[in-house]
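Here is chain A:
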Amino acid sequence: MELALDAVTSGYGGIPIVREVSLEVGTGEIVAIVGRNGVGKTTLIETVAGLLPVMGGGITFRDRDVTRTDARHRARLGMGYVPQGRGIFSRLSVEENLRMGELVGGKRAEAAFERVYEWFPRLRERRRQRAGTLSGGEQQMLAIGRILVGRPSILLLDEPSEGIQPTIVELIADVIASLNQKDALTVLLVEQNIDLVCATAHRCIVVDKGATAATLTPDELADPEVARKYLAI
Partner candidate 1 sequence: METISFIVGLLYQYADTIALLALSAIGLIIIFGMMGVINMAHGEMMMIGAYITSFSYYAGIPTALAVIFGGIGAGVAGMVLERLVIRRFYGQLLSSLVATWGLSLILSQGALLVFGQLIQSVPTPFGSFTVADLSYSYYRVFIFLVALVMIAGLWGLFRFTRFGVRARATMENPRMARALGVDTTRVYALTFGLGTMLGGFAGGLLALTSTIGPFYGMTYTPQAFITVVVGGGAEVVTGLLASVLSLGAIKTIFMNQTNILLGHVAMLVLAFVIIRLMPSGISDWVERRQVRVRER
Partner candidate 2 sequence: MSVIQRPLALLVGPQEMGRTWYFWVGFVIVIGVGAAAPQYLGRFDLLNLANFLTSIFLALSLCLIWGFCGILSLGQAAFLGLGGYAYGVAGINFIESHGNTWAALGIGLAVPVALAAVLGFVMFYARLKGVYVAILMLVVTLLFETFLNQTAGQGWFIGDAHLGGNNGLGRFSGVIKRPPSFIFSEGGIKFLGKSYAFFYLTFGLAVLCYLGLRIMVNSKLGFVMVAIREDPERTEALGYDVRLIQLIVFCVSALLASMSGILYVSWGRFITPDVFGVYNNILPVIWVAVAGRKSLTATVIGTLVLVWMSQRLTETDYAFVVLGGILVGAMLLLPEGVITGIVDRSAGLRARLAARLRARA
């Protein structure tokens, strides 16, 4: 079991948004969290990453209780978090941004710059550019590449396709799928884009009003009736 949440409650300023959510992600699984806007998907993934303290319940990561562990230790244990909006450091160069991923997964093995440049050749071209000058799609490649420079065992992605052109979304999806197959990279992603979800995920968890409402397969989600029921699309 890569990641397990046990009745986790969390929120901001004492107000619970995520209510007693339990879920499990097996090693090598790609799990998507779907749901309408404002149901607590981002809150949930921030809690997993450790940026939001847990108000109740517990989180286990690779057989280790990380409920009270700080975000920076979770990163070093192998959690690679990419927030909504990418979270790249616009004042740093592309290369420097990638270097910031070195600590993910701990200090073992040298940073894997070369393979990141292979997957995302555009980043190599723009190595020395200030990251703030990159387009949205390039920034997303950078944000994900940054995590992959280290040795993450799980990717936590919050809306990776938001505002990105489809070709780049595809490229990212390919890279993730390939890593998932070869290295058993686990992925937990929050996504509104049904196509991406259906193309990559093994399983979809629907979240509504801060709690898990259903678990679907991508095929089930592809059905417009089902999509409308759960996602108000």
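Structure notes:
What we mean here is this: contacts are C-beta pairs under 8 Å (C-beta built on N, C-alpha and C of every residue); 3 or more make two chains touch, one makes a residue touch a chain; residues count from 1.
Candidates were picked such that all candidates are chains of the complex that A comes from, given by their letters.
Worth saying up front: this structure is predicted, and the values here are computed from it rather than measured.
Every option in 1 or 2 comes from this complex, but the candidate touching chain A is 1. Residue ranges on chain A touching candidate 1, taken from their complex, read 49-51, 70-73, 75-76, 81, 83, 87, 89-92, 96, 99-101, 103-104, 132-133, 146, 150.
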